[in-house]
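Report on the following structure.
Every protein chain except one is present and positioned as in the full complex.
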Amino acid sequence: MAGNSFGEIFRITTFGESHGTGIGVVIDGCPPGIMVTSDDFDHEMSRRRPGTGAFDTPRKEEDDVEILSGLFEGRSTGAPIALFIKNKDARAKSYDYMKDLFRPGHGDYTYYKKYGHYDYRGAGRYSARETAARVAAGVIAGKIISRADMVVTAYTIEIGGVGIKTKDLSVIMDNPLCCPDMQMYKEMQNALAAAKKNNDSLGGIIEVVAKGCPPGLGEPVFDKLSADLAKAVMSIGAVKGIEIGAGFNAARLKGSENNDPVIPGGFASNNAGGILAGISNGDDIILRAAVKPIPSIGMDQATIDKKGNPISVRAEGRFDVTAIPRVIPVIEAMVRITLADHYLRSVITEKYRELMDH
Amino acid sequence: MAGNSFGEIFRITTFGESHGTGIGVVIDGCPPGIMVTSDDFDHEMSRRRPGTGAFDTPRKEEDDVEILSGLFEGRSTGAPIALFIKNKDARAKSYDYMKDLFRPGHGDYTYYKKYGHYDYRGAGRYSARETAARVAAGVIAGKIISRADMVVTAYTIEIGGVGIKTKDLSVIMDNPLCCPDMQMYKEMQNALAAAKKNNDSLGGIIEVVAKGCPPGLGEPVFDKLSADLAKAVMSIGAVKGIEIGAGFNAARLKGSENNDPVIPGGFASNNAGGILAGISNGDDIILRAAVKPIPSIGMDQATIDKKGNPISVRAEGRFDVTAIPRVIPVIEAMVRITLADHYLRSVITEKYRELMDH
Amino acid sequence: MAGNSFGEIFRITTFGESHGTGIGVVIDGCPPGIMVTSDDFDHEMSRRRPGTGAFDTPRKEEDDVEILSGLFEGRSTGAPIALFIKNKDARAKSYDYMKDLFRPGHGDYTYYKKYGHYDYRGAGRYSARETAARVAAGVIAGKIISRADMVVTAYTIEIGGVGIKTKDLSVIMDNPLCCPDMQMYKEMQNALAAAKKNNDSLGGIIEVVAKGCPPGLGEPVFDKLSADLAKAVMSIGAVKGIEIGAGFNAARLKGSENNDPVIPGGFASNNAGGILAGISNGDDIILRAAVKPIPSIGMDQATIDKKGNPISVRAEGRFDVTAIPRVIPVIEAMVRITLADHYLRSVITEKYRELMDH
Partner (left out) sequence: MAGNSFGEIFRITTFGESHGTGIGVVIDGCPPGIMVTSDDFDHEMSRRRPGTGAFDTPRKEEDDVEILSGLFEGRSTGAPIALFIKNKDARAKSYDYMKDLFRPGHGDYTYYKKYGHYDYRGAGRYSARETAARVAAGVIAGKIISRADMVVTAYTIEIGGVGIKTKDLSVIMDNPLCCPDMQMYKEMQNALAAAKKNNDSLGGIIEVVAKGCPPGLGEPVFDKLSADLAKAVMSIGAVKGIEIGAGFNAARLKGSENNDPVIPGGFASNNAGGILAGISNGDDIILRAAVKPIPSIGMDQATIDKKGNPISVRAEGRFDVTAIPRVIPVIEAMVRITLADHYLRSVITEKYRELMDH
């Protein structure tokens, strides 16, 4: 009810805030028998960490995931898996300047209106730090879907208006932006450098492809796979749009163009983005998310203080030029979690079919 | 779990299929004291009916909403409100041609893969007819949010690539496409006429504005207002993309451009689309949905039959050139339902604040 | 949230009130392929009907179950099954005498306190009539569990303090009280006759046995099978107590007496009532429910009116001497629904085990 849970069968509940003790997640509904160690989380956690991009302000934020429950002899038991990540680098002082005003583009204003207060120390519960718990849960989700040979990959296709021209997924780990076009990656870096020089920030577009999804994931009506993916991705603070397959471009195609012809073994095209009538069709699932530029920028911006008086604010301390590299692992995590949930939900339908034949 | 419910506090569960007895919805969590009569549904139900556009195949589908429960002396009591709409125009014969094949762009293939069967009589549960129940529930939701002076309006801003150039909401009821630009409405009609001549179909983009939303709607983390709106709108079969405020364009703006300056009483711009950090900020909520072209078209399309053999199919019987006019009231309904749910959820936070001050 | 739903996977939502249009239920999560016809409901519905006991006030309340959705060619499809039972015998006049006062032992007082009003026409939503929808849903649940060879039987073991001395389940359909001891049945009838003569009413104890339950039904911690059965049975208005297996008597046994020795193939005794640590152990599930006497009696009782003034009330119109015969099919229905839900939930665990071995 209070919105801290996601998923039906594979259900995560996150807790914790920036500048508190730490961030955590309880995963309920994880199948037993899955091998998990603390080290499994390191790679994904380091990808989500801020300050790893070439133009990011470096800071040390070691995100060791502590496993509080749910394992026996190194494997999941079916009991809830609780994961916890201690906060380490909590320099609250950097935030003093914004104690009594609303930073433009942040949740300060809306939280103040909703709750009568807000956490000026880096946003508290609505800090991007909360996504660390999602990335940790996404590692477990990834183990589940990989059993069914599903692989989720996200990458940057546009930053600050600079888009890719070719798509070679084999190079995305060769550059910090996870860009599949090394040529345009350089252009993106130029755009970021220019933005940094101007104390400004950039957004971009992330594409996600999920390969190996079996047909049949997703429920009719409200819990369509597409609907749950939309919610999952839109629940990331920086995301302002999502599209599946041809997406907004589908609105410009004719029916004869947009329909994917069915051929033996699958489809001749993939405008559907792998989802037909809300249910996976066995083709690659493809979605794109629009990420807004980071609102904290090093130039003066007009805002008001808590009393309603106009005032100017300029971000101090550390901030990145773009959120894209950090959002990529979070989007991957949310897509994995959504697929794991629907994969496990599809179990019930499958069993129903067996019962029916019985 | 089976995906037929939506909402937490204001919770709807739809049932029924095309070509069955009818379509219905149970609304649980409706406040008592709301005046409701059968006539209240007529206007919205008639808007959703197919065959009302200039280029639509006319057919009679009177959607009278029967109130099965939840009222006493004309007012809601707080008990579940069940609404039922009988199916009347069930000419199943038109669907015989597609009994053993998968129509491109429809759910036939995915339902067959998921369930081992599918309802060839106009799609059954995954028919657009299911949305009649949503529109009926949306009428009740509309009554709730109108108490808080919220007004939701959807309109067409693009069809077949033809977009509006001006936006005058006062004219949207003067044309069947709900287009706010009478000049471009004519262009859209031309595009539809051309598509109809070619036995093809068109999609488009619908924009929704919700005026009068108080700040504070939406929960942190997963149940952000933006996330729930995304799910609500993406759960409509024809929708392939959704964006809020500047949306995909926000990805191309700089932080200094995209941030909405806070001014006394609100914001100087609305790139946020009325939602900051997932919570309404008091400004207009603005979202856009990409609607794909109707997959049923009157020309030959490649597909396979159930045995996997290539075959050609051409839609017979009635079909529209575009779904846009029918999708508009459904989107409005889903946005109203989402707002009603979050408005009632905000009650709890408000009460918590009173308890706190107590 | 508003409390009109029960179950997680096999989820029912009831709607409707006495003296409204009718009573209904939506069943979400029913497996496809189950044969259902309207006639399937007749037997159970007639058992729940008032006025069928020897000492009951006869009234005609034909409860025909109309199937509104969820079937195709006579079988469930996996879509929600909506069932509706029209109200026929709505003689609202009988209730005029109680319009402005609170009947002792009824919900009038608490509903008035909660909602500021109550439905004086036979209780509205809190009428026992609501249970008709549960019985209808229980018929579908019964079809599911019977596939797994589970059989649920309820019977009377005590009325007005008169308890059974032998237990022969083969005779329970031979008497209207479903008493498994024909000798004591006569005593019970005598007790009922005496109560009727005094314009009074009697309660009793119903025992339920569920045979054929596989081990493994129930979840750890909160959704123990025992906990969900307790909720299911306690959600019936007239029930004031529930015990499983040895129940309250277990509190008087020593550990060495109460423990059921494990033997090859099962257990040497069944004090556990078929449930160990909240999970079915393969033995018969046995529970007992205490049913209070019907509060409507034909003698003067002290109460107050809405203004708080003392007043006397005496039930007019129809009322039964005991609710026992009507509660029996309702308890059976709730136990079947709970078992169906947990049976379908166990599917997930089973599938998890297959995944683990995979």
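We just call them A, B and C in the order they show up, numbering each chain from 1.
In this text, a residue touches a chain if its C-beta (ideal position, glycine included) is under 8 Å from a C-beta of that chain, and two chains touch if they have at least 3 such contacts.
Here the structure is a predicted model, which means the values were calculated and not measured.
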{"item": "Candidates A:Gly78, A:Pro104, A:Gly142 or A:Gly273 - the one touching the absent chain", "value": "A:Gly78"}
{"item": "Touching residue (missing chain; options C:Val135, C:Leu202 or C:Leu355)", "value": "C:Leu202"}
{"item": "Selected residue (touches chain absent from view) among C:Tyr111, C:Tyr155, C:Tyr185 or C:Tyr343", "value": "C:Tyr111"}
{"item": "Subunit C, residues in touch with the chain not shown (by the definition above)", "value": "1-6, 8-9, 14, 102, 104-107, 109-111, 113-116, 125-126, 130, 158, 160-161, 195, 198, 200-205, 215-216, 218-224, 226-235, 237, 240-265, 268, 271-273, 275-282, 290-297, 299, 301-304, 308-310, 345-346, 348-349, 353, 356"}
{"item": "Interface with the unshown chain - residue positions in subunit A", "value": "1-2, 4-5, 8-9, 11, 13-17, 20-24, 26, 28-29, 32, 67-72, 77-82, 84, 115, 117, 119, 124-125"}
{"item": "Interface with the undisplayed chain - residues on subunit B", "value": "1, 9, 29, 31-34, 78-79, 147, 220, 344, 347-353, 355-358"}
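Note that only the chains that are shown with their structure count from here on.
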{"item": "Whole-Å gap separating subunit B and subunit C, where each centre is the average of the chain's CA atoms", "value": "39"}
{"item": "Whole-Å gap between the CA centroids of subunit A and subunit B", "value": "26"}
{"item": "Overlap residues in subunit B, where contacts from two or more other chains coincide", "value": "1-2, 4-5, 8-9, 14, 115, 125"}
